[in-house]
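Other chains dropped; remaining ones untouched in position.
A and B are the chain letters, set down in written order, and residue numbers restart from 1 in every chain.
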Amino acid sequence: MVIIMSKESKEKDIEDIISVLDERGFDIHRSTGVDHTILGVIGDTSTLDPRTFQVYEHVIDAYRITAPYKLVSREFKKDNTIIRIKDVEIGGNETVVMAGPCSIESREQIMRIAEQVASAGAKILRGGAFKPRTSPYSFQGLGEEGLKYMREAADKYNLLMITEVMDKDQIALVEQYTDIIQVGARNMQNFTFLKALGKAKKTIFLKRGIAATIKEWLMSAEYILAGGNNKVIFCERGIRTFETYTRNTLDVSAIPIIQKLSHLPIFADPSHGTGIRDKVLPMARASVAAGAQGLMIEVHDDPDHALSDGAQSLYPEQFKGLMDEVRAIAEVIGRKVANGTTK
Amino acid sequence: MVIIMSKESKEKDIEDIISVLDERGFDIHRSTGVDHTILGVIGDTSTLDPRTFQVYEHVIDAYRITAPYKLVSREFKKDNTIIRIKDVEIGGNETVVMAGPCSIESREQIMRIAEQVASAGAKILRGGAFKPRTSPYSFQGLGEEGLKYMREAADKYNLLMITEVMDKDQIALVEQYTDIIQVGARNMQNFTFLKALGKAKKTIFLKRGIAATIKEWLMSAEYILAGGNNKVIFCERGIRTFETYTRNTLDVSAIPIIQKLSHLPIFADPSHGTGIRDKVLPMARASVAAGAQGLMIEVHDDPDHALSDGAQSLYPEQFKGLMDEVRAIAEVIGRKVANGTTK
């Protein structure tokens, strides 16, 4: 941290600050310039809050120099983290696609959709068994029954499985079925949950909170890595802005930013990111063109009767078209997307 | 819900939509105008998502007419809800002030500050024993030990006690000590937690999420009331905007809006709402002038050494001045604030 003091500062003002820092065990590098005195704070400043010093008189500003996250940073680990689950490699040269319905609605539904997305080239089956809903009166998911159907469908079509966990108490149950645990946007700063995820055995898919800065998002991943689980995937899924035409504003630029700051993979979810079916395809292309290491796409074969999020779900045929386009775009930047089994 | 269809709609387009609604058990009132056909959907539409219909061809727009919340609304209950806890009445004619440190740091600290805030007229002692921290490396609170100190301090100075609960598993423990359970901004849409709070015995203090619309906030309270607990207090604590001078932007207008839409009381927290000590006083005055039924204020007698949020904590002497000013302002609008015991 650096603390910049104005030339009006008296010696006592400066010493007051130095003594507070000294008590906490920090060393100070003091530099007296023509217009300002600059105090450089030496030591692990991750627990210091710059605001504490900003309110002192004659302090012009206080800035954190070192990032408050460590384990997730490129400085800590230079090479991309590659997460291998069964025969799928996430974070490597392949752009991996997750697809499936918003909610698991029945055994037949998830079996049918699993076949469709697998045949188009998806590697991971998505679907919700426990649904976070804004309204207490909306469909809340099939629960464990849904997990069973989904595991069966994933196994039959040689797919990995990802599903959302809403609470630390569900981790043990869901881990019996899933390969990847999804953490929803609203839980991104549920710190009790994040600590428990640090002890989980499965890979964590950490969605960005709708009002989370990139720094806060990295800090949430830091909680999980600090707990011992270093298999974390970021997922950009849209932020809240003043624009209401789309449900959220997909922050495509978060993709290259995360890749610069962290070694962990980043996916994009254009279904939630836009909330409108006909915007999913162009935004999926945009995300892959920006370098996303994967996509999450909602697919439903009867979206008009979907119990949730029908408006943003693609028809299986549209999904196949999407896969063909993102495959070609991935190749332009030296990446690849798996082929489907159908022509 | 009303669904508005353009004059290009063919009879089949209209009947497709009617049949989807009919299957779900809704009645339709159809009105054919010169330029549009309007479908009025009759029945409990709280589980319908307008977006489902917005993506149909020839649908110009679909709007929800009835609010998706019920129990929290003024329509459901015309008179203000008054919550009585011991001898304190919240939601009535008195503007009730909660004050105390961000974190409980020691028995001595909380005893000292409890005395100071009580003598200035506060009725409720605030303080955190379990702290939600952005960084896993920051001070996380004293836990149950802190709760004991706080209960002792509250009892000694005849104060109610409010403290944050971070997770449904902590409810039973914290209920042994506290009078009011605080739900932090980051947990406002932790739906598993909200359901559990519906079964809690204590009053819930529901902070607004930093990116939560007023409608979403009301829906979160609806979860708690739907679960059986109708003792809920709203607390505006600042929303995230593009402005970075303040930590958050305190949305003072949320106070009269909530009072129009709901019968439940609303407080303001200018400490978190601004994040800067010298802005707390003017924003506390503004909140009371706007009609807030209570305030939450951070007070610390040694903010430079506070383990969290020192920059936004008032000195006890400043807090006393604040109480004097808000007392006079409350009177202007026919409300009152308790007198302190000191001159």
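Simple rule for what comes next: a residue touches a chain if its C-beta (ideal position, glycine included) is under 8 Å from a C-beta of that chain, and two chains touch if they have at least 3 such contacts.
Note that the structure is a prediction, hence the values are computed from the model and not measured.
Student: Assuming all chains share one sequence, and 2 are in place here, what does the full complex add up to?
Tutor: 4
To be clear about the criterion, only the chains that are shown with their structure count from here on.
Student: Would you kindly tell me how far, in whole Å, the mean C-alpha position of chain B lies from that of chain A?
Tutor: Each chain reduced to its C-alpha mean, chain A and chain B end up 27 Å apart.
Student: Inside the complex, what are the residues of chain A that reach chain B?
Tutor: So the residues of chain A touching chain B come out as 20, 23, 44, 46-47, 49, 51-52, 54-55, 68-69, 132-139, 166-169, 186-187, 189-195, 209-211, 216, 219, 222-223, 226-227, 240, 247, 275-278, 304-306, 308-312.
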